[in-house]
Structures are given as C-alpha cells and as structure tokens.
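Have a look at the structure that comes next, please.
One protein chain omitted, others in place.
Residue numbering begins at 1 within each chain, and the chains themselves are lettered A and B in the order written.
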Amino acid sequence: MITKKIFITFIFISQLLLSNSYSVEPDEILQNPKQELRARDISKNIRCMVCQNQSIDESNAPLAKDLRILIRNQIKDGKNDEEIYKFLTDRYGDFILLKPAFKLNTLALWLLPFIFVLVGIFIVFFHNKKSKKI
Amino acid sequence: MKKKIFIVSFIFFILILLVFFYLLIIERNPTELPSNLLNKNVPKFEADSLIKKEKFISSEEFGNEIVLVNFFATWCRPCLEEHNYIKRFSNEEKIRIIGINYKDNKKAAINWLNKLGNPYSNIPIDKDGRVAIEWGVYGIPETFVINSNGIIKYKHIGPITEKVYKKINLLIEKIE
Partner (left out) sequence: MAPYLGNISLWLSLFFAISQFFVSKKNKKSKFITISVIGLLISSLISFFLLMYSHVVSDFSVLNVFQNSHTTKPLLYKVSGTWGNHEGSMLLWILVLTIFNYFIFKLYNEKNSIFISKTLETQAFITAGFILFTVLTSNPFEIISPTQADGLGFNPILQDPALAIHPPLLYIGYVGFSAAFSISIATLALENNEKIPWHSYMKPFVVAAWTFLTIGIAFGAVWAYYELGWGGWWFWDPVENASFMPWLLGTALLHSLITVEKKKSLQSWVLLLAILAFLLSVVGTFLVRSGILTSVHTFALDPSRGIYILAFTAILGGYSLILFGLKSKKYLNNSYFSFFSKEGSILINNILMVVVCSSVFLGTIYPLLVEAFTNNKISVGEPYYNTTVVPIMIPAILIMGIGPILSWGKEDKSKTFKKIFPSVLLTTIITLFIFLFYQSYSLIGVVGIVLAFWIISNNLLMIFKKNRNCSTSMIISHLGVGLLILGITGSSVWQIEKITKMQIKDQTKIEKYTIVFEKIDEIKGANYVALQGNFLVYDEEKNVITKLKPQNRFYPITNNFTTEASIHTNLLRDLYIVLGDGNLKDGWVVKFYYNPLVVWIWIGALVIFFGGIISINNNLNKLRTLT
C-alpha cells in the first residue's frame, strides 16, 4: 500500500523532470545585466517546489524554468522585488521562500539565534564573575 | 538558578517531542503543501478552448454553480490513472468539470479525450504553464473544488484515488 503511494508519487514527480532543461539557459538571460542580476538574486531565494532543496536558479525542472521566465518578465515590466515575491507567495505560500520571511510566525526563528549568542556571552561573564569571587 | 534553567530546558525537550508525535499521528503528507488560494477567489484568466470556438473566460464559467477544476495532460501517467474518477464526477455526480490542459499538444489532447471519454464541460489550453502558476500549481494532476460563488474551497495534489473521490463528494454535499 505504501509502496504504491511512493510509486505514484515518484511517477507524478518524474513527469515534471521529463523535459530536460538545465537551470538558467542562455536564452533566458536578460540583456540588461543589472536586471539579470536582480533576476538571479530573486531566483536564488525561490525554492524549486518539485525538487529537493534547490532554488529555481539551480534547478532543471520545467516549473523552475517557467518561474525564472516569469520573474524576468516581471522585472522587465518594472515590478520591484517585493511585488514579485508577493506575487509568488500569494500563489504558492511562504514555503516557496528559501529565506523565511520576517513575519509574526517566524519571529522566534530569526530572533532566537541572536538570543542564543547573548545567553552565551552572559554565561561567560556570569561564570567569570562568580568564580572570581571564590 | 541552574535548576530552573534545567527544568525549563527539559520541558522544552518534552514539548518538542510532543510536537513530533502530534505530526506523526495526524494524517499528513510531508511533501504536500496547503493551497495558499483556499477561500480566495478563482484566479481571473482567459485562454483558447480546446473544444469550443469561443475563448474561455473565467468570469463566465465560475460563480454560478459548484465546479471542479482538473489540471491534466496526455503525457502525464497519473492523469490517465485518475481519468475514470473524473468521468465519474461528471457522469454519476453530475458535477461540472473544467479541464485545464497543461503544456500539451492540441491534437494529442483531442485524440486522448476521444479515446478515453471527455468529462470536461470546457477545456482552456495552458500552453506555457502560466495559468498553472496563477493557480499555485506545481505538478499535475491537481484538482480544485470551487463553490457556487467562485471561491476555491479545496485542492488535491496528485491523482484522485477512491479515498479522495469520496472526500470530495462529501465536501460537495456539504457546500450545497
């Protein structure tokens, strides 16, 4: 039963990888290098939904290519980075961002490492102070 | 002081284990994503139709009754596997189904439907995949349930199975 599920999932996903395109292709590259750089930077932050842990910038999948072209078209139309990200997250959710958005539900995620460092420094001074007394 | 820190960390440890336990026992598919379009309006789009001469215009086709939207293609094997269920939705349950033909060849699609039966009331053509992106689709087949106000109420990723078929029918009864 479970093997059948896996099998179907595999077929489902492999359909998407059937057409071979190899990440950013020469004909996708924009003429304006500044715009192209923006496109690459945004793409590097967008997760390829049908791959494992790749951005659409690196991925071979057809969906990745479609999204790369869409992003470049939007850049050419004059949209700014926030608008492009919003377009994608409106349709695919926050999951599509590789760098988690700074929102209420990611507050802990972004602040805790900073707090860990502070706790670490605190322990350092606390220990020093305490053992100096002795 | 140290004891307090210890107790707090230990509680965190237990909480995290409980979260993992909870995630394991509920029914979830770790590869599947909840649709961001749930309870939102159907995306507006226009496209050529595979079977009609007039263009497919979304504002005309949604907002009147409950509709299923099914993204499919002839090169997609799971689409072939679920086709019977799509036909059952149309024939037995008498639900209107719109099939969006994704990145396909017109002739091949027409032949495919002629051979297997056409359950779709209309078939907009998504040649370059842009319509799919508007719907937040990332693989096919995907099936959406739209209520009579044109709001997306449910999305299923992957082929329709017996379980999913029943689930969607129950959902449709509830919405009515």
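Heads up, the rule we're going with is that contacts are C-beta pairs under 8 Å (C-beta built on N, C-alpha and C of every residue); 3 or more make two chains touch, one makes a residue touch a chain.
What you are looking at is a predicted structure, and each value in this text was computed from that prediction instead of being measured.
Considering the complete complex, the chain that is not shown touches A, B. Contact with the undisplayed chain is limited, among B:Val19, B:Ala108 or B:Leu170, to B:Val19. In the full complex, chain A touches the omitted chain through residues 2-3, 5-6, 14, 17, 20-27, 29, 45, 47, 52-55, 58, 60, 93-101, 105-106, 108-109, 112-113, 116-117, 120, 123-124, 127-128, 130-132, 134.
Against the chain not shown here, chain B presents residues 3, 6-7, 10, 13-14, 16-17, 19-25, 28, 30-31, 33-34.
The rule we apply is simple: only the chains that are shown with their structure count from here on.
Centre-to-centre spacing of chain A and chain B amounts to 24 Å, using the average Cα coordinate of each chain.
Across the complex, chain B is touched by residues 8-9, 11-13, 15-16, 18, 49-50, 62-63, 66-67, 70, 89-93, 95 of chain A. The part of chain B that touches chain A in the complex is made up of residues 31, 33-37, 75-78, 81, 103, 128-130, 133-136, 138-140, 158-159.
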